[in-house]
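A single protein chain has been omitted; all remaining protein chains appear in their positions.
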Amino acid sequence: MNEPAPTIDMRGVGVTYRKRLLARQTEVAAVTRVDLVIGPGETLGLVGESGSGKTTLARVALGLLAPSRGTFLFEGRAFDPQVRRQGALSVVFQHPEWALNPRLRCGTSIAEPLLVQGLRGREQRRQRVRAMLAEVGLDAALVDRFPGELSGGQRQRMAIARALITQPRFVVFDEAVSALDVSVQSQVLNLIRRLQAQHGFAAMFISHDLAATRYVSQRIAVMRGGEFVEVAPARKFYDGPDHPYSRALYATIAGETGENAKELAS
Amino acid sequence: MSPRGSPVLAGALRFDRLGLFGLVLLVVLLFLGAAGPFLPLGDPNEIGAGPRLGPPSLAFPIGNDELGRNVLPRVVEGIGVTFLLSSMAVAITAVIGTLLGMAAGYLRGFADGFIARVADVLFAFPALLFGLLASAVLGPGNISAIVVISTATLPLFIRVVRSVTLSFTEREFVLAAVVSGASTWRVLWVHLLPNVLGAAIVQLTYALSIGMLIESGLSFLGLGVQPPHASLGSLLRLGSVYLTVSPWLVLVPGLVLALAIMSVNLLGDAIRNMLEPLRGRPLT
Partner (left out) sequence: MSAVVAVSNLVVSYGMDDGEVFAVDGVDLDVVPGESVGIVGESGSGKSTLGMAIGRLLAPNARFLGGEIRVARRSILSCPAAELRQVRRDSLGFVYQNPMSALDPTLRVGRQVALAIGERAGPAEIEAVLGRVGLPDPARVAAGFAHELSGGMAQRVVIALAIARNPAVLIADEPTASLDASIQGVILDLLAALRRDTGASLILLSHDLRMVARRCERLLVMYGGRVVESGPSGRVFHHPRHPYTRALIRAAAGNEGPGGMLEPIPGVPPVLRRSSPDCAFAERCEFAQPRCRQERPAVHRVDGREVACHYATSELIRADRASAAPA
């Protein structure tokens, strides 16, 4: 019974927003009912279109939003904002443009979580920043640059460096590679895999792109209309998932090519 | 606003010619206003220095007013007083408005509702009417002028700051800071304020030009700067009586006021263009 508690444990979680449209109040269920468990060191892929509820679910997982129904336990306990100051959580978002504060130098942005955590020594923080940049494959000289001077791929690596600098136990990647070119996307996906193998954090990888998701995840949950239609090991998404919606997504990355193209195209 | 590297440097390179003209004009006026008392222009208060309503001459480049005073140093004093009062009022607006606007934009909920309602009420009050009220309570003079200008420029400023704050509140880097445990204070001071500053500065320049107009209006009504001190507005008032006889008493202060307002507005426009470049980026 010494098994560590799952990092993320959601049971029967639902999130409803109240919208006021003129005089009427309507309830919109962003998440209808979700059971989700992510163990330490595991990456769960979350696939679905925009509006499926995956971003809302991510916010619940990060403690930014309290669920309207159900229970959410972080590492076996009710969510306590204090874990943030321990540097246990972090997030990498989609748009490299706004991932970093445009008015701060990159080094400052990356060091900030350490500052919040209470790491006083400036030199100590600098060392950690330099070490982190090396890990994500960025030149140490970039600490003094502003985000606007970097390319999208570089900014996203900076965002990843900031996300991992406190050795978090749970990281959310919210469409983190969606805005990147194919050649850059592959670099960042490989980076995520390597860093996870090295640091062992649990992760939620959210994307509308099944191909990228199955590459970095151990398990995948397909979300639609606020609930999971299928949860299966990533391997299944190389062979063929079960649910019709999952299969429709799968078809976009595993169809026929080449000699049949003319037939399909006409 | 789009993010770019080394914000100050990149922006300075985009400063256009009109903005430069506005800046130069503003600097000249400010210099005159500040250095006026120390320049050998004559005594603004010396009654009977020259003939009453004397026309412009070599000794008195802008002539003399109805008490024979040299108008030139009075106009220079007017520039200084108008700018000083307006700047002080706008400074107060800047501090209060930024605090309230950011609180409303970031905290939302009750704070936002309350602040927005207060701003709306202030907005509804016509400035000059408020000026009458203020003078009735505080007595006419500099203090009531500052109060009026401040309350008149506050609502719009709060709205702008609130709006910009709102647009940044949902930005990824702000959320990332919250997730990593940053306190509300830290988010406001380190992340939101530097990004709000640009739009705030633009709005403050416009507030300054509005402030100068209000100040002139109040002084014109006799509610602002009191004699023997001169502001551009009070000079307009004193000179307006003699418009047909000695038009320079009105034209010169009026022209200077217009130039002052124009220079501030040009500067504001240039700063705004710096922050929001109009050229689009190509698709490939």
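Points worth noting:
The first chain written gets the first letter, and so on, giving A and B; residue counts start at 1 in each chain.
FYI, a residue touches a chain if its C-beta (ideal position, glycine included) is under 8 Å from a C-beta of that chain, and two chains touch if they have at least 3 such contacts.
Treat the numbers as computed from the prediction; the structure is a model and nothing was measured.
Touching the chain that is not shown, out of A:Val184, A:Ile206 or A:Ile220: A:Val184 (per the contact rule at the top).
Those residues of chain A that touch the chain absent from the view are 49-50, 151, 153, 181-187, 189-190, 208-212, 215, 234-235, 238-239, 245, 248-249, 251-262, 264-266.
Throughout what follows, only the chains that are shown with their structure count from here on.
Centre to centre, using the average C-alpha position, chain A and chain B are separated by 47 Å. On chain A, the positions that touch chain B within their shared complex are 62, 64, 81, 84-87, 89-95, 97-104, 109, 112-113, 116-117, 145-150, 159, 162-163, 166.
Within the complex formed with chain A, the chain B residues making contact are 2-7, 10, 171-173, 175-183, 186, 190-191, 194-195.
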